[in-house]
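With one protein chain removed, the remaining protein chains of the complex are shown where they sit.
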Amino acid sequence: MELTTIAKRNNAFRKFGSKFLRSKYLVLMIIPAIVFYVVFCYVPMYGVIMAFKEYSPRQGIFGSPWNGVENFAKVFAEPKFWLAFRNTLIIGSIKIVISFLGAVTIAILLNELRMIKTKKVIQTIVTFPHFLSWVVVSGFVFSLFAYYGAVNSLVNAMGGSRTNFLADKGFFFGMVFASDIWKEAGWGSIIYLATMAGIPQDQYEAADIDGATRLQKIWHITLPGIKPTAILLLIMSVGGVLSAGFDQILNLGNQLIREDVHIIDTYIYYHAVIGSDSAGVGTAIGLFKSVISFTLVIIVDRIAKACGERGII
Amino acid sequence: MKRQQIDRLPLRPRGSSRDRKIQGLDIIICVILVIYAALIVFPFWSAFVVSISSESSYLRSDLLLWPTELDLSSYHKVFTDNQLWSGFGITMILLIGGTFYQLFFTVITGYALSRNKWTGKNFVMNMIIVTMFFGGGLLPYYHLIRVLGMMDTIWVMIIPGAIDTFNMLLMRNYFASLPAEMEESAKIDGANDIVIFVKIFLPLSLPMLATIGLFFAVGNWNSWYNAMIFIPNRRDIWPLQMVLKTMIAKASSNIERPDVQESFSQGLTMASIFFTIVPMMCFYPFLQRFFVKGIVVGAIKG
Partner (left out) sequence: MKNFKLLGLGLVALASIGTLTGCGSSEYDSKGRLILNLKNVYFDQWTGEDRYTEILNDKFGVKIKASSYDYNEWDGMVYTAVNGDNLPDAFHFNLKAYNYGSTYESWVKKQMLKPLPKDLSRWKNLSKMLSNVSNVEELKKIDGNLYCIPIMNDINNVKKDFSNFTYVYRRDLVKAIDEKNKNKAGYEPLYREGDVYTWDEFERMVDALSKNPIDTQKAVIADQGWAFPSITNFYKDAPHCFGKDENGKAINNFTSENYIEGLERSKYYVDKLYYSPDQFNYTPEDNRANESYLGGQSVILYDNFSLSNYSKFRKAFKKNQETVDLDDGTAFLKIKDKDGKFALEGTENWFSATFFSYATSDQKMEKILDIIDYLLSEEGTRFAVYGEEGYDYNIVDGEIVLSSRGWERSIDTGEYPPKTMGGKYLRYMATLGNDTQSYDPFTNLDDYNILTSWMNEMKQAKEDGLLRVVQEPTDISWMSTPTKNDKTNSLLNDANVSAAKYCFGKSSMDKYLSELDTNNWKTVLAEINEKLGK
């Protein structure tokens, strides 16, 4: 009996050993990645303990005294934080929907366009803004929507009255979505266009025989064709809903509405990174955010799997 | 067959628009798209006009659709600023050296993770996915950079960028989509993994490499955050975008500052913006094909 066990164990080792030897080059290739992730991602993770400490720069991360959940208590007691949290959820979820709608609409329109040269030109133009930084885009927004800017002047010239767009909280939220479409819809449409290209042509021919109109064909063939891709992208973006676009919100905001339109990341930035709130508080918020994001992704992934689609985890 | 279909976007009308006649719907679609494209172009044009206008014409008029008074002094200030050219040089270094560096590590990691059944693959994969959600935050990272001696050096803008997880996953998906038979037949012939990678997979994935390389290049061209946080003292190694940010801030701030020369801040801002996007605008139409191919194959095949 014992011999068999030992033999089995040795066999297992040998198998493992030979498997390892067979893949030694791959392991070699992966070593830089392991080093990289350990050094730059896992090592700084010890910083999470700062969320439970009263951070003092001279004592460093390890020397600072513990203060339990005091940082969390401080954060949760601040109504501005909950406003930021609420804003983040609202902006993040609406953005997912809107950017999806924008990308799909552009994709459908481009797909249906018959003039080839125009299509190429338009595609080049609408995908370009993806490469701009939000610093540049917000510069455009400020200059166009200023009280005496282009948009107001046009409205004024046509007999309407000027509106102070940039001071309005509601306008700000609208602009967050509109500028997101302006910047990303073209780029996002690429994936959908390619998927549409993969839909077998005979499905359309069959619909022709049945006498379907173009709109019916779009609704019944094109859209279902992109459903798997859309679901996949949806799951991937849910993980980012709590990030909701730090760069964009930071640059589009201004002094007057800033405190009303915080999202979690700008709240951390203005209060803890460049502000005087302690670093422990900033880390506490970050930890809170990571835990919730992770949970959300798991939930959505499970839901998707339950509905029969493939998940990512 | 299927791969060929996805290599480029369809030029002949596909899908439901295969009818011969040009219908009213086509015209409507075309008009909508043209308006949308015009909306994209308009802010660029407007900003360009400001950058070539004189300060007084800008201050007097509301809607500058056309420069009423040409004044190229904003561009003159941009081009004669020494800091700007030094920033340009540094960004070039980042662009060329940094992009190769990032490409190298991201690609080999993507390849390794695309192969099946080797020791530790799942462990590494999970390890990487976790990092997509959890991080230590800015402060421990700051300490790490100091301990590694990369503070105030050019390395801090290069080394920590070695592997970009998202792009690495794209590469992985791409490699995984290539037929497995190639690897199997090469293994039968006695080749090892490295040879297979270099001689077979790499040449086949040049378009993808170019795409990912271009993503990295654009990222390097636009980078400024690392410089702002980790290079506080050495302006001579600041990249271009960082220099621009400070130029714009200098032009528009108004505190009590001795010895400041006057400048047209909006004009300078717009001229600086164009200085950074014009190179991209020139290259982009030609490179667009690669981007499209890359995104397509990487994402939907995953």
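A and B are the chain letters, set down in written order, and residue numbers restart from 1 in every chain.
Assume a residue touches a chain if its C-beta (ideal position, glycine included) is under 8 Å from a C-beta of that chain, and two chains touch if they have at least 3 such contacts.
Everything numeric here is computed off the predicted structure, so don't read it as measured data.
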The one residue from A:V38, A:V69 or A:A167 touching the chain left out of view is A:A167
Considering the complete complex, of B:F48, B:F88 or B:Y101, the missing chain is touched by B:Y101
The listed residue (B:A176, B:I229 or B:L287) that touches the chain absent from the view is B:I229
Note that chain B touches the chain not displayed via residues 55-56, 58-60, 93, 96-98, 100-101, 104, 139, 142-143, 146, 149-155, 158, 198, 202, 228-229, 232-237, 245-246, 249-250, 252-262, 265-266
Residues on chain A facing the left-out chain by the touch rule are 55-58, 60, 146-148, 162, 164, 166-167, 254-256, 259, 273-276, 279
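Heads up, the rule we're going with is that only the chains that are shown with their structure count from here on.
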Between chain A and chain B, the Cα-mean centres are separated in Å by 17
So, in the complex, the side of chain A touching chain B is made of residues 16, 19-20, 22-23, 25-30, 32-34, 36-37, 39-48, 50, 55, 60-61, 106, 109-116, 118, 121-129, 131-133, 135-136, 139-140, 143-144, 148-150, 152-154, 156-157, 182, 186, 190-191, 193-199, 201, 204, 207-208, 214, 217-218, 221-222, 229, 232-233, 239, 273, 279, 282-283, 286, 290, 293-294, 297, 313
Seen from chain B, its contact residues with chain A in the complex are 2, 5-6, 9-19, 22-23, 25-26, 29-30, 32-34, 36-37, 39-41, 43-44, 46-47, 50, 62-65, 105, 108-109, 111-113, 115, 117-121, 124, 127-129, 131-141, 143-144, 160, 162-163, 168, 192-194, 197, 218, 222, 241, 245, 266, 269-270, 273, 276-277, 280-281, 284-285, 288, 291-292, 295-296, 299-300, 302
